[in-house]
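Here it is, the structure, as structure tokens.
Omission of a single protein chain aside, the complex is shown with its protein chains in their original locations.
Here is chain A:
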């Protein structure tokens, strides 16, 4: 080994603390890169494989009731590769010991077992016996939530008739990666079931013998999806077609797509911050090293080593730190990615999710990270080149502070000498101070923005379940009911207040923009389920016109006063052209509202309701549930508290843990910067500090001189971090908000508090580590050295 390499190793060992802190910053950046890009490709590939293996349909076409031979017509449509019909229906599952029945989707499994679309993965048990109509395969996540076993019986009410089934299997399916009850946004394994039954059983239950109510299509490779949708709608129209839609509009796929794009955004934005910080740290550390080794550099050059050889020696040091950090980051990233894959697999109900990494992007990503981090070192090489042997061999004069004295006159009156030392060091090298402040502030801003985003989810909950929906229980019906139902409901046990609603599926269209969703008809003086404006005031439903959620108005690019086309997918399927009356503030989903009477009038279905919101006396809830269970028309009963709890749980699983990860990120960046700054300050001032100790300054007083500058860094960084975090949270919230949920950007003192706390803690730890050096300072040895 060459002597320069020996020196390299010893130098590394000497600055192991600093090198370790920098490598850690690089490692966090690279591990995030590895973890997120790996997760991204794993999720995408798993989704593709899962969809392909279980043949998830590319087009879904719900219809009221169409005879099976219509499928042949659909198959003729250009671009359609295959088509299958199935029977779907709402069901209520009566779980023993539970007051509320659980909503379920019942799906038919065709008698033939050929390669059918929307197949499922049978996790346990066996396939349905085609000869029997009393067997059921249950969605695995629901079975787990309720601890169901094979051979248990399950009691379900379909179309008003209650029947018992044997559970023969548990299954997962690509169309239920994310399981939400129809009309809900919050996935809850326990509150929504999927039942696969033999076709005959469902045909009998829903009166669909020889018919289907959902067509599933796969497309040819070069098919034009939009054209297919139009053609399918044309065929199914007279059978009550409710509008065909593509896979990407399927709720389950939409959720996972949103997750993927969120990951993509984060993986692009976050790692560069760490690389920037690492580059800054390497810059100041190597600068200091070159400065303190100027005599050695001069000597080595005097021996005949070239500028390049000496420069490369110092650059190698940078490379070793960056590469070691990147290596550690890869390991951490793989490990974290595996752990994250486990979380994703359970949240998204994949039967398999293999965390894997594409080698090419990984190698280039890590390479770029290493180079970016090393860039800081490149700047220092100039200094190495500039040192001539003669200059380098001369000891440096005492650091000249005469120019930083300008401000003193004003400060002098209230600064003691140690404070003046702190202030003059800062004034002498403001660039370094600024870099450190900026680095800490960006780290803190990043984590506080992420955390305030997570707190923003809480606002979503409060607005959705506290302001907009003020009911206790909502009830939906299988079919629309006459308004008299409302009056009947008033007599149910415990019901204090009843409010009807009429929801219809519709496609909203404004020019090229369209959105498939639900229009909610609200009564004129809605109290339990309302639309509110951005000041949380009631929006009075206009006689004509539609009220859109802000997110929906953004998707449709439409302003109040403009005309919107509403293609209703139910009943006589009218196409309405209505003015946009106003914009409502919602954070969950992208709903639209009309006056219920106006909606019914357009549908020519006067006085029809599809559900009711109830305010109830909580003491009487069990009696109310019993009564609702006995009503065959009831499709679902949702308690507001359950929906909120499910939402909360969803937020907490991933996001709750993220909060700590984000705090750790702020801590690591701060630690990296403050620790390195402290080490460098210590290196530069070791002799001064020793002199202070000799003069009789206590350790605490000496530490003040050393750590005062760092306290200034932290004190300046925290308010700057708040500012950066505030603006970052807008950017991130905009990136995360979708039509499924919107995240409000609000100033969350708690988020900034936690991030600031992490910064202060990291600063204290680094301060403590360096203060130990003061305690250990060898007074005698330090005083004997020249510099």
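Simple rule for what comes next: a contact is a pair of C-beta atoms (placed from the backbone, for glycine too) under 8 Å apart; a residue touches a chain by one contact, two chains touch by 3 or more; residues count from 1.
In this section, contacts and distances are computed from a predicted model.
Of the candidates "Methionine import ATP-binding protein MetN", "Cytochrome-dependent sulfide dehydrogenase (Flavoprotein)", "Chromate transporter" or "Monovalent cation/H(+) antiporter subunit G", the chain left out of this view carries the UniProt protein name "Methionine import ATP-binding protein MetN". Note that of A:306, A:388, A:559 or A:698, the residue touching the chain absent from this view is A:698. Touch with the chain omitted from the figure is made, among A:75, A:399 or A:712, by A:399.
When you scan A:110, A:130 or A:418 for touch with the missing chain, the hit is A:418.
The chain not shown here touches chain A at positions 397-402, 404-405, 416-418, 420-421, 424-425, 428, 687-688, 690-699, 701, 779-780, 783-784, 786.
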